[in-house]
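The structure appears right after this line, and notes come after that.
What you see is the complex with one protein chain gone and the rest in place.
The first chain written gets the first letter, and so on, giving A and B; residue counts start at 1 in each chain.
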Amino acid sequence: MSEAKVLEIKDLHKSFKSGFLGKKIKILKGISLEVKQGEIFGYLGPNGAGKTSTLKCILGLIFPDKGRINIFGFDHLSTKAKQKIGFLPENPYFYDYLTASEFLNFYSQLFQKQKTENIDDLLKLVGIEKSGNTQLRKFSKGMLQRLALAQTLLNDPELVLLDEPLGGLDPIGRKEIRDIILKLKQKGKTVFLSSHILQDIEMICDRVAVLVNGEVINQGRLEDLVSQEILFTEMTVSQINPRELEKFGKTLTQYGNRSLIKIYDPDKVQEILQIIDEKKGKVHSLVPRTQTLEDIFVGMVKQK
Amino acid sequence: MKIRAVAFNTFKEAIRDRVLYLLLFFAAASLIFSRILALLTVGDKTKIIMDAGLASISLFGVLMAILMGTGLVYKEIDKKTVYTLLSKPINRLQFLLGKFFGLMTTLFIMLGVMSLIFIIILLLHSGQITWKFFVSIAFIYLELGLITSVALLFSCFSTPILSSIFSLSFYLIGHLSWGIETLIKKMKPGVTKFLTQVVYTLLPDLENFNFKTEVVHNLPIPPKIFLFSFFYGIIYTFFILVLSMLVFRRRDFI
Partner (left out) sequence: MRKQILIGLLIISCGLFMGLKLITDQIPREKVPGASIIYIPSGKYLKYASFGYSTLLADLVYIWSIQYFSNTSVPERFQYLTHVYSIISELDPQYLDPYQVGALIAIYDAREFDTAMEILSQGLKKNPEQWIFPWQAGHYAQMILKDYELAKKYYKKAMEIPGAPPITKRLYSNAIYELGDYETAWKNWLEIYKNTDDERVKKIASNHLYRTKAAMDIQKIKHALKKYKDKFGQFPEKLDSLVSQGFLDGIPQDLDGQDYVYDRETGEITTAVIPWKR
């Protein structure tokens, strides 16, 4: 069951007419991808690559020129498919004349009864239980983001689609949302996460697809895309003359009596530690640097 | 069920909108003004009150329908609230119908409030009210339904200002289309006459819902006209709603 396809996109094309003359601009140029049960799928790409357009196609907000989208084997526009998904838009806008609980109550009526979560519990989960009777026009941006998350989780969705969920949040908010995403994964839900902020995806995603200019240029398991090979090691030392270590690597900076040294050969690290130990030097930090998603990402975009 | 949820939300939006109360205030002012106007006339004061009163009710009803109707769909798209709404298990037909019935509920209540003010003024003056008044109000409501559906149609693809102009034109055409009938009578038979006839039949005839004269002068109303005008209104509204759905069903929200 864990390998079942939750979301399947095949050869998705979309173009928009721009201007009065109707010159066509291709936004999506044949996107195909599969999201499997229980995974967190990262949908990566720079701004304007077509991430939001893909999501809008999935949700039926725009209509593709060509291609097929299936959710749990159903057509993506069918009620059966929509019953199982939750969507968090990039910049959530809601009816500002409603209160938070009125709003969630309204949305919960759109689902089949007894399938929705308790509204008070949801408000508590996202941490705005005290503002349940406040009109949304008085909400701050962070509170709106939390409410948006609440409406996403309203129907206890099997598939959660998140568009830039961590954008515009403070560090605490980011951590909370990250925790919620991981909790969803624990509960066996599938998460489709679109982002241009790489750290988010790197830390939590199982698989990613990289989208550039409307095309998926790479997709696969994160470990496959990012090699675990150590590129170099960074070491902060003190009470030792950096010159003595220069044959192993390069001194990057010096502040106070500490110096940051970059060592290219991983095998030499043990040797250096021994030398420092002998000279009664002190090691403050030792960080092996592997290839990051960012490195790959920049490389891929440049190739294009 | 889903339609009702959207309708209720639309209703909530309308009754929390200041524009509605502004219009209601002016409608009330206009109704009271009809009483003052009656003081200036020589002869039948009741006639003036009824004329001016019914005109105010119908006019402000139309203004409410147009000013709020043209924002129905446009605002949802413009404010991007439609993104989350339509990602829920609700299809676009349900969405449109919900919007329509939501405004119709609002208009029902507004029409009720205006009628109440009118009845109070009239009862204070002459103490007489006939069943024809309620018929007239019912047909004003039917007319408002048609106007709302037109506003909704334009709202699907146009900005509120343009939609308001279009809907207002529809309203004016609907009340003036009988002029074409006079034109047709004077035309020579031929293709032009036939085409004019077709256009004339196609154009809305809102005079079919206008029983103000009959109420004011207490004229007999042929019972057949109730039935046919009623169905005419219902089917024309249905026609416009289907047209809206055709426009809206494949609209991209960019």
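Please note the rule applied: a residue touches a chain if its C-beta (ideal position, glycine included) is under 8 Å from a C-beta of that chain, and two chains touch if they have at least 3 such contacts.
The model shown is predicted, which means the values in this text are computed figures rather than measured ones.
For the chain that is not shown, the touched chains among those present are B, taking the whole complex. When the full complex is taken into account, the listed residue touching the unshown chain is B:229, out of B:10, B:106 or B:229. Considering B:21, B:134 or B:238, the position touching the chain not shown turns out to be B:238 (whole complex).
Among B:1, B:120, B:195 or B:219, only B:219 touches the chain that is left out of the view.
Interface with the hidden chain, as seen from chain B, comprises residues 51, 181-182, 201-202, 205, 208, 213-214, 216-217, 219-222, 224-225, 228-229, 231-232, 235-236, 238-239, 242-243, 245-246, 249.
Methods note: only the chains that are shown with their structure count from here on.
Taking each chain's centre as the average of its CA atoms, chain A and chain B sit 49 Å apart.
The part of chain B that touches chain A in the complex is made up of residues 1-2, 4-5, 8-9, 12-13, 16-17, 79-91, 250, 252-254. Residues 16, 56, 59-63, 77, 79, 82-83, 85, 87, 89, 91-95, 97-98, 102, 106-107, 109-112, 148, 151, 155, 161 of chain A are the ones that touch chain B when the two sit in their complex.
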